[in-house]
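Before any comments, here is the structure.
Let's turn to chain A:
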Amino acid sequence: MIVLELLSAFLICLGIFFFFASAVGLLRFPDTLCRMHALAKADNLALGCVIMGAMLRQTDLYAVGKLLLIWVVTLLSSATGGFLLAQRIRRKNLALERDI
Partner candidate 1 sequence: MSPGLVFDTVLAFSLVVLAVITLRQRTPGEAVVQLMIFGLLLALSWLRVDAPDLALTEAAIGSGVTGALLLAALRRTGFGKPFPAPVSAWLRYPVTLGCAVLGLILSLVVMQSWHHPAGLTELTRQYMPETGTENPVTAVILNYRAYDTLLEIGVLLVAALSVYTLSGPASGTPVKPPGPIFRFYMRIMTPVFWLVVPYMVWVGGRAPGGAFQAGALLSGLGALTLLGPSPWPMRLRRRVVRWGLTLGFTLFLAAAAWMWQHGNFLGYPPEQAKNWILLIEIACTLSIGISLTVMFAGCAGWLHEDPKIAPESAAQAPKRRHP
Partner candidate 2 sequence: MMPPPWLLTLPVVLPLTFGILTLLFPSDWLARAGRHGALLCAATVVPCTRWIWQAGSLHQSLGGWVAPLGIDLYLDGMACLFLIFGALMGLGISFYAAAYFPPSPDGARTRNDLFWPLWFVTWGGINSLFLTLDLFNIYVTLELISVAGVGLILIAGTPGATRAALQYQMQALIAGLVYLLGVGLIYNVVGTLDLQLMGAELQPGPMKNMGMALMTSGILIKAALFPMHFWLPRAHADAPAPVSAVLSGLVVTVAFVILTRIWFAGLHRLAPFLLPRLLGGLGATGILWGGILALRQTRLKRVLAYSTVSQIGYLFLVFALTFHDAPGQGLVWTGAVYLAISHGLAKGAAFMAAGYLQKAEGSDSLQHLRGCARKHPVAVMVLAVASINLMGLPPSTGFIGKWMMLKASFYTQQWMLAVVMLGGGLLAAAYLFRVFEILLQPAETEFDKTQSDAPQTEKKPTALGYSPRGMLIPAMLLALATLVPVLFITAPEALLRIGAPVPFTDFISPGGAP
């Protein structure tokens, strides 16, 4: 039990670290495509770690399934959203524009 608790805490902390890193990336990266990379890290890796950590704490298989579903849906949406954004940037040739 203790091992599970520890593992879960470690995963959640790791997730928070990745969230933090991606937030820093979002603020510091120079252009939109790079920032999208930072965002994708948050959705895939950081959220994944947090959700895995949370899953280890569940006693109910049903709740585990729900958590997994949240992650899968986020992954799908993030990938599609990122694609649409990148497509638009490419069409409008915004990528080179280093704003801010």
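How these were chosen: all candidates are chains of the complex that A comes from, given by their letters.
As a working rule, a contact is a pair of C-beta atoms (placed from the backbone, for glycine too) under 8 Å apart; a residue touches a chain by one contact, two chains touch by 3 or more; residues count from 1.
Just so we're clear, the structure is a prediction, and the values are computed from it rather than from any experiment.
*Asks:* Looking at chain A, find the partner in this complex that touches it; the options are 1 or 2.
*Replies:* The answer is candidate 1.
*Asks:* Taking the complex as given, what residues does chain A use to touch candidate 1?
*Replies:* So the residues of chain A in touch with candidate 1 come to 69, 73, 76-77, 79-80, 83-84, 87, 91.
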